[in-house]
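Only one protein chain is missing; all other protein chains are in place.
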Amino acid sequence: MKRICVVIVLCAGVGSCDPRLPSGPDIYVDFESIDAPTAPLSETSKSLMNGVYEVVQGGSEFGNPVVGKWTGNRWGLYSQHDAVYAISAGGSSGDSIKLRGYIRYVRSGSGIRVKLTISSTDGAPEVIAGVPPPSLRIHGTTENGIKIELRRVREIASSPFEILAHRGGGRNSDRLGISENSIPMIRYAALLGATGVEVDVKRTRDNKLILFHDDSFSPRTVQGIYLLGKVENFDLEHIRSLGRLIHGEQIPTLSEALTAVVDETDLSLVWLDIKDPLAVPQVVQIQKEIMAYASTRGRDSLSILLGIPSEEVLNAYTPFRDSSDALLELDVETALSLPRCRVWAPAWTRNITPGDVAAMRAANKRVFTWTVDLRESIVSYMERIDGILSNYPTLVTGIHDSRE
Amino acid sequence: MKPVIIIVLLLASASLRAQTPGDTTYQVELTATASPMINFFRLPRAPQIPGKASVGYGISLRAMWHPGRLLSVGLLSGYYVIAEDEISVDRPSTSLTFSAHLAAVPLQLALSMQKSGVEIGLGVGPYFVMSTIRGGTSASARGSRLEIGITFFGSYVFSLGESVKIGPELRVLSLRYRGIVSVMPSCSFRVDVLRY
Partner (left out) sequence: MDLHFRTCRPLLALTSLLVLVLLSEISTAQPLRGEDSPQRPGAYLDAHGCSSSGPWAQTAAPSADIPERSEGSSVDSTSLIIDASLAPAATYFYEPFPMEVGSSVFQLGASFSLLAYPDAEQELPIPGIDIQYKRGIFEKVALVGSFSTSYFSNLLHGGVQWNTKIERFSCGLATHLGGAYGFVTRENLFDDVEGYAVFAMLILRLGYRFDEFSVSCSFVSSYIINSRSYVNGMEASVGPQNTVNDYFCTLVVEQPFIRNLRVSIGLSLGYARTPYHTWMLYDTIDEWLFVPEFFFAVQL
């Protein structure tokens, strides 16, 4: 009997081995209220803050080094060690710079709030004045007391590279609190370090095009119990009236999403992933309309590429091969044969040889690969090709921008 | 299909191994229930419906095989109407009204233990979930999906005669993925259809 009691008591010790349990993904940070008491920094000041930072304290959160850079009015920190990033808002306050925001651990879906400060002795006055400081340090603490200290060591690597966010920002969108393939996610993609997005196009029963990845509606992707089963069984009217994306956003049409890219982002590339060959003619039409609209808005550098993942879609694209820009996932010979194929993008597990890359570049085409999430693979491909599609664009940003 | 084959093979091997002619009575019972359903949803059923509960109704059928012990095994099915809603959607120039209907048919393996009229059991397996949307300006739309669910049931029966029993039954079903939990208080009617 005694033995049993001892064993049971010791078993309770197993409970002390509990790992840290993740908190929920919904960390609401009112960025506007953070901005309000501070004065916005000038573009010159922001560029002085952009750079690669040595992590003096806080390596357990970010690894070392990290990349810090402004995107619009938001200051981002991007780890090159793991899919960890921080987004903050703020500006100058007296002779210091104050930033508030959150750190997100993308792979676990958890996050914590963080406060960052550049004090008057750490280069803030110079940065505010638009003058390069002799040294620049950022100090901060997280809400659970972890101290952070960053020291700027060099400029961000400037080689061009396309960082594409899968499904607008990464699959398993519950990790970010914003639904995949949604307009809010497209707006957020740049804060993840992405230069472009990949979105999925589906056709409804009444031949309308929406952004949606799966063949069927499911509780993973939508709210609304009456949206059940295949997307092609419902009209757009049913989908928009009786359902929402899982985080409450409206399910966007392709037109709406591309218009948002033009009007509300600085993204340079959109990859339209189309699995249904019957959707191709309409996609080409919308592609033309949006490119014309983008031109009127001064967004001539935007590329909207019709993705060709299969022979069926290729056959449907063939009548438009001279008028529609495309991205091909098939073999390199087909990519070279298509006059408007701008990008060759095979899966990352296929063997992309230096000869293939050279041939594509000689034909003024770029080479991407997908969907690369492993750090070792990202590092490996970064030196060889022109762009990566990833579920963790923050990690790709951290690796790319921190290169020496 | 493969799980069904596995179950059949296991039962067959168990039967073959255990069967001794003559001294064990095997019994097959059919149980039918009809009841209201109180359904709870993890998320709103539609953007226009903030409530997370609904009232539905359903009938169920259960065929159980008793090989002379506490444990019995069988099949569970039925038809449950989980939710029916009239939904109005305001548009800039007009208003649309939809009728939406959600139903489920369980196709489950049932296991239960019976003693002295009390039966406690569970059903595991898929539900065939179906939705129908009518109204608006479009033709009606139908969708369906197989989703895994679990059904717990507990009942107590009184004998009405030799082969007929009746009594209350409580059933709880969970469609975890879809975020639906339903409670069904019901009256069950049980008949011994075969004894050998």
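Miscellaneous remarks
All chains are identified by letter, namely A and B, in their written order; residue positions are counted from 1 within each chain.
Criterion: a contact is a pair of C-beta atoms (placed from the backbone, for glycine too) under 8 Å apart; a residue touches a chain by one contact, two chains touch by 3 or more.
Keep in mind it's a predicted model, so treat the numbers as computed, not measured.
Looking at the complete complex, one finds that the omitted chain is in touch with A, B.
Residue B:113 is the one among B:53, B:113, B:139 or B:187 that touches the chain missing from this view. Across the entire complex, the residue among A:122, A:373, A:386 or A:401 in touch with the chain not shown is A:373.
Residue B:66 is the one among B:66, B:101 or B:171 that touches the chain not shown.
Mapped onto chain B, the footprint of the missing chain covers residues 2-3, 6-7, 10, 13-15, 17-20, 23-25, 27, 66-71, 111, 113-116, 124, 147-148, 150, 159, 162-163, 176-177, 192, 195. The missing chain lies against chain A, touching residues 1, 3-4, 6-8, 10-11, 13-14, 16-22, 83, 105, 107-109, 171-172, 174-175, 214, 218-220, 347, 349-350, 373-377, 391-392.
Here, only the chains that are shown with their structure count from here on.
If each chain is reduced to the centroid of its CA atoms, chain A and chain B end up 43 Å from each other. Against chain B, the residues of chain A that register as touching in their complex are 205-206, 216-219, 223-230, 233-235, 237-238, 241-244. By the touch rule above, chain B contacts chain A in their complex via residues 41, 43-47, 82-83, 85, 87, 89, 96, 98, 100-102, 129-131, 133, 136-139, 141-145, 177-180.
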